[in-house]
Structure formats: C-alpha cells, structure tokens
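The complex is shown incomplete by one protein chain, all other protein chains being positioned as in the whole.
Going in written order, the chains are labelled A, B and C, and every chain counts its residues from 1.
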Amino acid sequence: MNRRILAAMRYTRRNPALAVGIGLLLAILLFWGIGSIFVPFSRTSALSVPASRVPSWEFPLGTDRQGRDLLAVMIAGTSLTLRIGLIAGFIGIFIGTILGFVSAYYRGAVDTIIRGSVDVLLTVPSLLVMILVAVALKGGLTVEGMALVVSILAWVWPTRTIRAQVLTMRESGYIRVAQLSGMSSPEIIVKEMMPNLLPYLAASLVNAVAAAILASIGLEALGLGPMESPTLGMTIYWVLHYSALLHGMWWWWAPPIIIIVILFVGLFLLSTGLDELANPRVRRSV
Amino acid sequence: MNTQLLKLQELQVFYHTDEGAVKAVDGVTLSLAKGERLGLVGESGCGKSTIAMTIMGLIKSPGRIEGGKILLGEVDLTKLSEGEMRRLRLNQVGLIPQGAMNSLNPVSRVKDQIIDGMRAHNQQISKRELRSRVYEVLESVGLRRGVARMYAHELSGGMKQRVCVAIAISLHPQVVIADEPTSALDVVVQREVMETIGQLQQQLGASVILAGHDMGLMAQFVDRLAVMYAGKLVEIGPVKELFAKPLHPYTQLLLASLPGLAQRGVFRGIPGLTPSLVHVPPGCLFYPRCPQAMEICSQEVPALREGDGRQVACHLYDSEVMI
Amino acid sequence: MKSIIELRNVTKVFGGGRSSTVAVDDFSLAVDAESPPIKALVGESGSGKTTIALLMLGFILPTKGEMLYKGQNFQRLSRRERRMFHREVQAIFQDPFGVYNPFYKVDHVLDIVIAKLHLASSRAERQALKEEALRGVGIRPEETLGHYPHQLSGGQRQRVTVARALLMRPKFIIADEPVSMVDASLRATILESLTKLNRELQIPILYITHDLTTAYHVCDDITILYQGSIVESGGVEQVIKGPKHPYTQLLVGSIPWPDPSRRWGEGQVAVVDRESTGADNQCKFAPRCPFVMPICRERRPPFFQADNGHAVACYLCEDKPVVEGGKIGPC
Partner (left out) sequence: MKLDYIAKRFGIFLLVIWLALTVIFFLPRFSTQNPIREKMNQEMLRGGYVQVGMEQMIEEYESKFGLNKPLWEQYGTYLSDMGRLDFGYSIAHYPKTVKSMLSEGLPWSIGLLGMTTLIAFGVGSLLGALLAWRRAPQVLRYLFPPLLVLSAVPFYLLGLVLIFFLAFENSWFPLFGGYSPGTVTDWLSISFWGNVLHHSFLPALSMILAGIGLWALTMRGMMVTVQGEDYMTMAEAKGLKGSTLFFRYALRNSILPQVTSLVLALGHVVGGAVLVEVVFGYPGIGTTLYHAIREFDYFVIQGIILIVIVAIALGTFLLDVAYPLLDPRITYRRA
C-alpha cells in the first residue's frame, strides 16, 4: 500500500499544481460540508437575523443590511454557485465532446460548419450575449435557469480544444493500425482515443466550470441572477447595490471575494495540473 | 604534430536526468589537422552529435561538460566564458545544422539571416558591402541572388540546407562542423549539397568534421574516419585503410551490415542492443554483442592503442606491440 | 489468376483549385498472389509513394481510376468483404514510435489482432501465440511483452509490428519505409524477417522506400517513381545494374558507395531546376534531364519494353517495342 503512496508523493513533487489545486477545492468543499451541518439554511433569507451586525461570536461573519447571516449565505452561496458551474460545465463538455468528435472524425461540410461557427462565437463577448438572454427572460430565474443561460456558450471552447486533440490523434500511426486490425469507428473512439483523451476532457471540464462560474457571478452582479437565492454573485450584487464598501462593511464584501478567489485559483491549478498529466513536460520536451 | 588545429582530450559530457547521469561522451580524444576532413560515424546515441555541439559550446542543461579539454590552437574552449565563446562562433567555428527543414527563422528573409550573422561579429560593415557579401556567399553555394529576398517556406529542402551552408562559411571559419547535414534530404540532393560543401572546403582550406551514420557518405567525403560506440571512440584511421582492413570488431560488423550494391543478399545485422549509458557496465561496452569477446573484455576497459597512423580500443590488440 | 490488389490508372489530387497537387498521376500496379515476389516501389520524397500505400490500404480514395480488391472495386465492397479486405491486406508503417498507443503496453497491438480474428480461445493459448510470433521475428518475448512502448528501442518496436503481421497471416503486406528510422545494424534483421514472411508464408510484399541499396538486396523487382508516375520498372538486376531511364541513372549514381576507391557518380551532372515540374503533355523529368530532346517536351513518353520484363518510359529507348495499355510489370 505504501508503494502507491510513495509513487503519489513523488508525482506531486513533479506536478505541484495538481496537488495544490485539489487541496484548495477540498478546503472549499469541507467548508461547505461542515458549515451546512452547523448553520441552518433558513438564516440565509432576508430579515431572518438582526441587520448590519459586525462579526461577533453569535454571527462569526456578521450580517448584511437585509438581515442575512453572512456565514450561512457564504456556505449556501458556495454550494449554489458551484452547482451552477458544474451543471453548465458538464453541459458544455457534453456538447463540446460530441461536436468535437463529429467535426474532427467525419470531415467535410459538417466540419466546416462547426469550425466556422466556433471561430465566430469565440470572438463574440459571451457575457453580453448572456445579458441579452437573461434580460429577455426578465428575472424569474432559478439557479438551474442561470446554469442553462450560462451554458449557452459553454460548449464553444471545449469543442475547439477537443476537435484539435482528436484531429492530431486521428492522423497518428496507432489509429491507422487500429483501423487495419478491423476495429470499427466506435470501437476506435472508445478503446484507442478515449484513454488518451480523458486527461484533456477533465482539464476542459475544469476550465468550462471556471468559465461558467465567472459568467454566472458577472450576470448576478449586474442584477440578472436569481434574486432570492444567496449565491456568491448575488451577494456581490447586494454589496454593489448597497455600496457596502463605502459604508465600511468589510465583512460583507471580503468573504465572497476570498471564496471566489480560492475557487478560481483552485480550478486554475487543477486545470494546469491535469494538462501536465495529459502530456507531461518530460514527454513534451523530448 | 603542431599542424593540429583542433584537439579533443579525454572529453566527457554527461546529461543529468532523473534516472542518473547519462554518459553521452565518456573520455574521447581525437585531433583535427588543418584542411583535413574528419568523419565521426556511429549509430544513434553514440555521442557524435553531442561532440559536435560541445565544440560549438551549445550544450545546455541537463547536459554539462564533466571533464577534458577542447583545444582550438592554444585556446581551451571548455574554459571560455559565454561571451568569449560567442565571439568564436561563425568567426572561427561554423556549424551546418542537421534539421535542414527547420533551421531557418521562418519569419525573416534569407538575406537578413545571413547579414545578422556577419554584423554580430563586425559592426562596421557598410550596408552596401553587406549586400554584395550576401550575393557572393549565396552564389558560392550555387543559389541565385533572388533567393536573398525569399522566406524559408518558399525554399525546397536542398535550397534551405545550401542557405545554412552559406551562413556557416560566410565568415570563412577555420573549422566547419557538419552535424548529419543531409540526413533529411533525398539521395540526389544529398550528393549535390555534399559536393558544394566539398568544393567550399577546398577553396577556403577549412577543416571539416562530418558527424553522421551513413558509412557510404563517409567513404566518399572524408580523409580520416573515427568510429564511435556508446559514447566512446573505438577506432580511428585513414578512410581507405579503415574500409579495406577494419580493426575493431564493431567496425567490421558495421561495414558488413551495409547493403552495398556489389553483391546481393550478403548483409546481416548486429544482434543485441546498445548498452545503457546510465549504468555503464564494466569493461568494453561492445562486450555483450562482440563475436570475438574474451574474458578480459568484460572486466577491463580497453585502452586506445596507437600504430602506423591508426588507433583502436580493443583487447585483441593488447599483445601486439603497436607503436 | 486475379491479383489480390490492383491499382488501375489511378490519379490522386490533393487540395482544390489553384493550390491542387497531383500526388499520383495515371499509376497502375498489380500484385499477384501466386509466386509472390517482393516488389520495391522506390522514389524520392514527394514522389507519391506513401499516397499509393494509403490508396492500397483504402485509407484514401482515388480521384480517377480504380483500386481493385480481388478484381472488385474497393468502393463497392460489402461490409463483410471490407472486413475480409482488412484481414488480408496489412501494413508496416515507417515511424516505430507513432504506431503504439502510449496508453497501453506493447502487447495491446497483438491482443487486438488475436481477439478480432479469434485466433486463441484461452489466455495461455494467446500468450503462446504471441511468444511464437515474437520469436519468429528474432526477439525474446520476455524482453518485450508486458513493457510499455517507450521502454523499447525503435528496432524492437518495428519487429513487434512485423510479428503482428506474422500473426494475421495476411495475403499481402505493404511495408512503407519500414527501416528508414532504424539504425543500420538492426535494418538487416528486420528486412530478414520480412523476406522470411515472403518465402515461408508465400505473402507478397510491397517494399516502399527511397533507399535503392536495401531494395536491391531484399526485392525481386523494382518500380521507380518520379512525381507520381512510373519511369522505369523491371527485375532488380536489370534496373540497378543497367538503368535505362536518366532519372534512375541519376538515382543509382547518387548513392554514396561504401568503398572509398570507387568515386561518387562519375560525370553525369543533372541540370537541377526543381521548381518547374513538367507540364501535362511533356515528360516530367524533362526540366532536369541532361539528355532532353524536343520530343520529350511535346508528348509524355509511353512505356518501351527495353528487354524481357524491363519497361522504361523514355524516348531514349524509342527503338524498342511499346508496351500497350500501360499495364506493365515483370511477368
């Protein structure tokens, strides 16, 4: 058993980004897990606690002007924002993988259409498109609704990276040998391509989740998010709305920013770590 | 033998990897006379390219010069600072690179890549003189003047390699090192490029070190040939005698594995694998694959014996007194 | 006697419009299953030899002309026939590093074949089959099986692909530059295992290479390619010892003899003007040919029968009988 721990230790020395990334994300999940046990969700709704209280024993993170216990809001907010990110991320990866494989594997008209639309959509500012959609839906958004809005363009970047990977793989010798061994296309995709693609898929998923979270916080900060639910983005919106900063209520805006930063740095390091796993610098430089 | 222009003495170059120090070049001694063409032949991983790059001072980490000297005249190149070495490159020692396909800067024109080499060593050349030097040097390698304005992607493989040759000889260096210059070219273009290098060598009187794995190319081009195996020198000698009567068993097998056009079906391979350069076994490295291996070969490293213009490192010649 | 694989007047053009390149131009070649020779297809880079390999393997389709498998057009094969095609037509590729999926051990390549062709029913039988195939190509199984590709040398990896072909008992093997990335000392052993396949298992082999010397030793007959078209074809002694086409003479002359006393390509300086390739109606080698005649620029030369089974596409042999229908190849 310790041989495997030893191998893992040696690997983390060579790939620190992965370890630190996982560590940060674990810290956040722990914070949410333990927090949700001790702090009741009910204290996240407005007027549930006395308003604008400085952090104290009773309210470790203080309360905001609308009477919400900020510790409860942080705990609930983290899980809601993560949920938005994961839903949008998975949708993005799912569509991205299919489109990426289809356009790379079955060349021709399909490929030109997909590649063309990806190139165009990449330059379009995704946040503004989402603003348009959110405004058209005019409030009344649930957390899941927000995830769907954010996932509108979440598939563009994964399609592009996966298509590139599959293209290089398709020309490689071992795919030719597989075709010669009589393996059918689906078999080749699953048996020959997928194992090498998994690290890239994981890295693209992490990037998609990060992008989705960034977009959702942006939309919510603009006031286009689910008004009632205490997501991290909505907290930022209320901070801006009530200009908490100018009122010196540091305990209102500092915690969401800290959590968001930890979340993004964690996801970023995880993605670079997975990229390193996919083609280690050693193999890359050889 | 004061006419020796370049001398390598017990040169050692190791690559420090995770698994340990790879002894790419392990105590190589050889010398290059003025105007001589020396061949450095061996299979992949024998250290010939490492020697070429070490002479140019282009060994980067994890590679490092562990020991030995490289004497250009009286100057020991291994002791020079980066600045001093930089001033020698192209001026005294020119390199014709291996990767013909990718050795030119893809985003600048051919003439700029010739000019920046010259200007790095002599600031005062006027623009007009530089342009005439560019045309002169391009024509000397058989390329028309129009090539000066072209980019790398507009040239064929052979033309790209000729531009590299033009750059390497643009400042008339004393020594030209060609590291497998034609391995990426077709056989027809290879002959044309090698002929160009040969003519230029005669005109400039420069000495050439040709590193490569094609014994046929060596037979046609070099005066003296050094055979490398797993980072060590196994045999050196004038090319005619070496081909006629190879001394070292590895050289014999190497020559036998060449599919010449004299007689069909008479070429066979060398069984076994090249040894690991990290955990170097004791004794002669060719011992496991050598048909004439003896007991002593697995214990002692054979010394390089000298005799009538030829050198060989093999215990077969321990008894014979070769002075 | 139907030939197992035949390319009939195949032309392949890549890219469209202005930047299209003709990789293969009106090329015909037939491979017969009986008395299987080892045929060599020799040409410089860009002569279209790899495109021909891809055409024969069905990876790409001809722009003009047909690729026939046992007399039937490849594109009209049924699913079952196509699977039979993949079983009977195998290949050995140039790059020993790219042929293995880095994720799996080396055995994967052999296991897939055994599974797909149901060659073994039990694990023990499968292991035995693998070991026997590996010994057949001269490598010790314990040194290779169970290892990852990056743990083996180029030579070992290439021999495992030959072992893979040995397992499949194909009807035809295309070896596309199998030894160009392998050291000289290992070249012979790999080529030996190929010739063994041909002699003992009667499998016709198409050896594609740019290296005339290895082709001289290994093959029975040789076809010389220049920019997508055949310029000369015949028995190996005839073509190499008595080349009739100026390009073949240039090729043979450019080989550096491993013999210092014999000077390199005496005389014969070819006019090198690479950019301008021959227009459609003229001989492609005309711009570089030292013996170019006016007729060479007007009409593309047909194949002349220099002597028994030795065809040359050059007006220098104008006096010889013309071979009809472009169907050449030694009988």
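Quick note on the criterion: contacts are C-beta pairs under 8 Å (C-beta built on N, C-alpha and C of every residue); 3 or more make two chains touch, one makes a residue touch a chain.
From a predicted model like this one, the values you see are computed outputs, not experimental measurements.
Engineer: Considering the full assembly, with which of the depicted chains is the omitted chain in contact?
Structural biologist: A, B
Engineer: Who touches the missing chain here, B:R128, B:H153 or B:H279?
Structural biologist: Only one of B:R128, B:H153 or B:H279 touches the chain omitted from view, namely B:H153.
Engineer: Sort through B:L11, B:M56, B:V147 or B:A206 and give me the one touching the missing partner chain.
Structural biologist: Of the candidates B:L11, B:M56, B:V147 or B:A206, B:M56 is in touch with the missing chain.
Engineer: What residue numbers in chain A mark contact with the hidden partner chain?
Structural biologist: 119-120, 122-129, 131-133, 135-138, 214-215, 217-218, 221-224, 236, 239-240, 245-246, 248, 250, 253, 257, 260-261, 264-265, 267-268, 285
Engineer: In terms of residues, what is the contact footprint of the unshown chain on chain B?
Structural biologist: 56, 58, 86-91, 94-95, 97-99, 101-108, 116-117, 120-121, 151, 153-154, 164, 167-168
Just so we're on the same page, only the chains that are shown with their structure count from here on.
Engineer: Quick check of your reading of the touch definition: is the inter-chain graph here a line, ring, star, complete or other?
Structural biologist: line
Engineer: Between chain A and chain C, what is the gap in Å from one C-alpha centre to the other?
Structural biologist: Going by mean C-alpha positions, chain A sits 51 Å from chain C.
Engineer: Let me have the rounded angstrom distance from the C-alpha centre of chain B over to the C-alpha centre of chain C, please.
Structural biologist: Chain B and chain C have C-alpha centres separated by 33 Å.
Engineer: Find every residue in chain C that makes contact with two or more other chains and list them.
Structural biologist: Correct list: empty.
Engineer: Tell me, which residues of chain B touch at least two other chains?
Structural biologist: Nothing qualifies.
Engineer: Within their complex, state which residues of chain C touch chain A.
Structural biologist: Contact set of chain C toward chain A: 57, 59, 83, 86-87, 90-91, 93, 95, 98-104, 109, 112-113, 116-117, 161, 164.
Engineer: In their shared complex, at which residues does chain A touch chain C?
Structural biologist: Interface residues on chain A, with respect to chain C: 172-174, 176-183, 192, 195-196.
Engineer: What part of chain C is in contact with chain B in the complex they form?
Structural biologist: 44-45, 153, 156, 183-190, 192, 210-214, 216-217, 236, 240, 250-261, 263-265, 270, 272, 274
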